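For subunit A:
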Amino acid sequence: MKQSILISGSGGQGVISAGILIAQSAADSGKYASFLPEYGPEQRGGSAKATVLTSDTEIISPLPKKCMYWLCMNEQSFKKFGSQLKEGGVLVYNSNRVVSPITRTDITAIPVPSDQLADQIGNPKAANIILIGALLAARKAIIDPEHFLHSLEEKFMSKSEEIREMNAKAFKIGAEIGSKYDE
Partner candidate 1 sequence: MAKILMKGCEAVAEAAVRGGCRFFAGYPITPQNEIPEYLSRRLPEVGGHFVQGESEVASVNMVYGASTMGIRAMTSSSGPGISLKAEGISYLASCKLPALIVNVSRGGPGLGSIQPAQSYYLQATKALGHGGFRVMVFAPYSLQEAVDLTYEAFEYAERDRNPVFLLMDGCLGAIMELVELPEMKEPTDENTKKWNLSKKEGEKRPPRALTPIYPEVILEMENKLRGELYKKWEKEDVKVEEFMTEDAEYIVVAYGIAARVAKEAVLTLREQGCKIGMIRPITLYPFPKQSFHKLDYDKVKAIIDIELTIPAQMRDDIALEVMNRAPIFEYGRSGGNLLDDDGVYDAIMKVIKEVG
Partner candidate 2 sequence: MATEYKKIYQRPYAIMPVMSGYCPGCLHSLATKIIAEAVEELGQQENAMHVLPVGCAALGLLYWRGDMVGAAHGRAPAVATGIKRCCPDRLVFAYQGDGDLAAIGLAEIISAANRGEKFTVIFANNSTYGMTGGQMAPTTLIGQKSTTSVYGRSVDEAGYPIKMAEIIAQLEAPAYVARFALNTPKGVNEARKGIKKAFRMQLEGKGFTFIELLTNCPTNWGMSPLKSLQYMTENTMKYFVPGVYKDVEVEA
């Protein structure tokens, strides 16, 4: 099964690292994976977008017009990429930043106050992991949440235990919200 995930936000919000984490985790679980960042000239603050594809078979095109899932981290990119989510898709968005009303009725929208939640656990940088937690708990077919947690642990193996625990906590907070939307 081919899965497509669009991730968008502003530079510095962890769009790229979220994409790499998902792609790496999919690869660790034996799937094919591709991660394609699209970039602007700015190092910080410009809009950032990435596409992650995972599949049980080889990935031919890494450039889908529309994706099944969307992690949206800010208002600007919400306005820009709205048409790139498929019908029946899932939108997980940072409700602290995305303020426009969600008008599409053909999708599942999961609001996650990820900035606020990340601040609460004392790690503003983990907002992207909270969003991933929400998505993977809502749609376990992408990657098993348990497997993702394992990949997350591996990825930050060289970091302190405190950081690893904080990441796991962020993921679980997001997953708690996402699980309410599990099909």
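Here is how the candidates were picked: all candidates are chains of the complex that A comes from, given by their letters.
Assume a residue touches a chain if its C-beta (ideal position, glycine included) is under 8 Å from a C-beta of that chain, and two chains touch if they have at least 3 such contacts; residues count from 1.
Here the structure is a predicted model, which is why all the values come from computation and not from measurement.
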In-complex contact partner of subunit A, selected from candidates 1 or 2: 1
Residues of subunit A touching candidate 1 in the complex: 20, 23-24, 27, 32-39, 41, 59-66
